[in-house]
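Removed from the display is one protein chain of the complex; every other protein chain stays in position.
Naming follows writing order (A and B), and every chain is counted from residue 1.
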Amino acid sequence: MALMRVTSPHAHGPLSTQKVMQTVLLATLPGVAALTFYFGFGTVVNIIVACCTAAGAEALALKLRQRPVAFYLRDCSALVTATLLAIALPPYAPWWLLVVGTTFSIIIAKQLYGGLGYNPFNPAMVGYIVLLISFPVEMTSWAAPRGINGTGAPGLLDALRLCFAPASIDAVTMATPLDILKQNTGLLESTLRAENPQFGRWAGLGWEWVNLAFLAGGAWMLYRRIFTWHAPVAMLLSLAIMAALFYDGGSSASTGSPLFHLLSGGTMFGAFFIITDPVSSAVSNRGRLIFGAAIGVLIFLIRSFGNYPDAVAFAVLIMNFAAPLIDYYTQPGTYGHSKPRPD
Amino acid sequence: MFELVEQYPFFAAVLALVILGAAFGALLGYASERFKPEGNSIVEEINAILPQTQCGQCGYPGCRPYAEAIAEGEPINRCPPGGETGIAQLAALLDVEPIPLDAEHGEEAETRMVAYIHEEDCIGCTKCIQACPVDAILGAAKQMHTVISTECTGCDLCVEPCPVDCIEMLGEETTLSTWHWELPSENVDLIATDRDAA
Partner (left out) sequence: MRKIWDFHGGVHPPENKHQSLGKPINSAGIPPQLTLPLNQHIGAPAEPVVAVGDAVLKGQMIAKPLGLVSVPVHAPTSGTVVAIEDRQVAHPSGLQTRCIVIDTDGTDRWVEHAGLNDYRSLEREALLAHIRQSGIAGMGGAGFPTAVKLGVDPRQKPIETLIINGTECEPYITADDILMRERAAEIIAGVEILQHLIQPAETLLGMEDNKPEGIEAMLAASADKDMEVVVFPTKYPSGGEKQLIEILTGKQVPSGGLPADIGIVCQNVGTAVAIGRAVLRGEPLISRVTTVTGEAVAEPQNFDVLLGTPMRYLLEQAGYTPGRQQRLVMGGPMMGFTVPDPDVPIVKTTNCLLAPTVEELPPPPPAQPCIRCGLCAEACPATLLPQQLYWFARGKEFEKLESHNLFDCIECGACSYACPSNIPLVQYYRASKAEIVQLRRDQAKADHSKTRFEARQDRLQREAEEKEAQRAARKKAAEERARRAAEDGDTAEDPIQAAIARAQAKKAANAAGDQSDAESQRPAIAQMDPAQLAIERAKAARADAGEQSPEDKAQSHLSRLQERLAKSEAKLVASRNAGAEANVIEALEGAIEKLKPKLVEAEQALAAMRAEQSVQDSQPHALKANVEENAGEQADEQSGQKDAAQLAIERAQAARADAAYQSPEDKARANLTRLQDRLAKSEAKLAASREDGAEARVIEALEAAIEKLRPKLSEAEQALAELQAETET
């Protein structure tokens, strides 16, 4: 009987791309649960619609590119992109917004560059930015969190109706704490907090718990060694340091406390689910420290001095540009070479 | 003079440009003299890429003449022993698009060839010795000749002059010392998946 001839190594580690992607999907659960608790089923509907669109778009693109569809669909990377985009979008976004965003992410930002592993930019963030620039109204109307004005969060049916027939229900939306802080011109921060119940205890009603839930999901992924701690920790630290440097104790020109920045908006979601995307980030651990830290600084700068209230997507895309440069200058010194590489 | 310049800004601009031009011109002129490349370096560089089989398949009597011809604008795709790799290197050096090998000048051999003299047939005519561009054939008149296989470039110029046709070009055999690993095939995933799907 003929012996099989294969090359070493014959043993293989437990991780596979598919498992990595599935772990990421699982890790979003606490955050999604928190979002659902505070803002209703909008995010769940978002995820469902986006995932269906992504699977379809991916299959179509693969077919057109004459690649085996089932084989590449099985790696779940399209679902991860869709889920991350769906979480980033406001709950109760109309269906066409989801479809346009997801299709753009998958086809333009991912498959046109060559599919998984070849995209220079984070596809979910590209989709997000495209929507933010094209449909600013839909993209900036966040649902009001539970417990404001005595309202509860919409249920699943309401959410579906809001998604597919937006005109039928008048959704309750209101400004997020980041918006309020951004547009504040004359009030002391303490006054602001007193006037706006959305501010919650630290960083926004609901938002603080959503962020903590994403932090928990991220910590679980770290434990599962899906990614290294370098980029998220660097980003959170640099964001906190920037906020601390610029914090003036709550004047009318306040940019917000470090805690406010860490727990509001998409901070934790970005730190653990967006900037840890391996494809478009820096590769070495030192590179990831720089990559993460720069994103932290950019988030703070854009939030405080830019035009948009939240800034994770912009910061990530800007640093995606810089990733190859970072890689170039952070090559590790190889064993047996006392000096760094001379190139 | 200074007043004139002050009065007419146009003169100031022209003057500045002239001064700048003169300064940079002088600098460039100096640099081109000071850092002049030695000899005809591009020919040397091209020649370094050519495989030095001296086989003449390109139509030039040896690799250096072809290198000179390339430097003067001849196509870079006339060297079958250099093959696609050689063309790619030449294209990179000369900053032109790589073009496929000109089939008119022969095809790229898959294995390195070495001339072999069937010694029982050799009549010792020395014709192959005269034809060999790298003096890789050893022998004397009316004595049996042989090829120094480590010096042979596989150009096959000795095959034709032999009056008794006793020279043969043999492919080098793979042995344990010359064998090496191959790159994994790129399409392995597609094939395997098709099998899965079927």
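Methods note: a contact is a pair of C-beta atoms (placed from the backbone, for glycine too) under 8 Å apart; a residue touches a chain by one contact, two chains touch by 3 or more.
Note that the structure is predicted; figures quoted are calculated from it, not measured.
Visitor: In the whole complex, not just what's shown, which of A:S141, A:N184 or A:T228 touches the removed chain?
Guide: A:T228
Visitor: Touch as defined at the start, partner being the missing chain; which of B:I42, B:L93, B:A109 or B:V134 qualifies?
Guide: B:V134
Visitor: When the complex is taken as a whole, what residues of subunit A touch the one chain not shown?
Guide: Touching the missing chain: residues 1, 3-13, 15-17, 19-20, 71-72, 75, 77, 115-118, 227-228, 278-279, 281, 283-285, 288, 327, 331-338, 341, 343.
Visitor: Could you please point out the subunit B residues that touch the chain left off the display?
Guide: 47, 50-57, 59-65, 103, 106-107, 121, 123, 130-136, 142, 151, 153, 156-161, 163-165, 174-176, 179-184, 186, 188-193
In this text, only the chains that are shown with their structure count from here on.
Visitor: For subunit A and subunit B, let me know how many angstrom lie between their CA-based centres, rounded off.
Guide: Going by mean C-alpha positions, subunit A sits 52 Å from subunit B.
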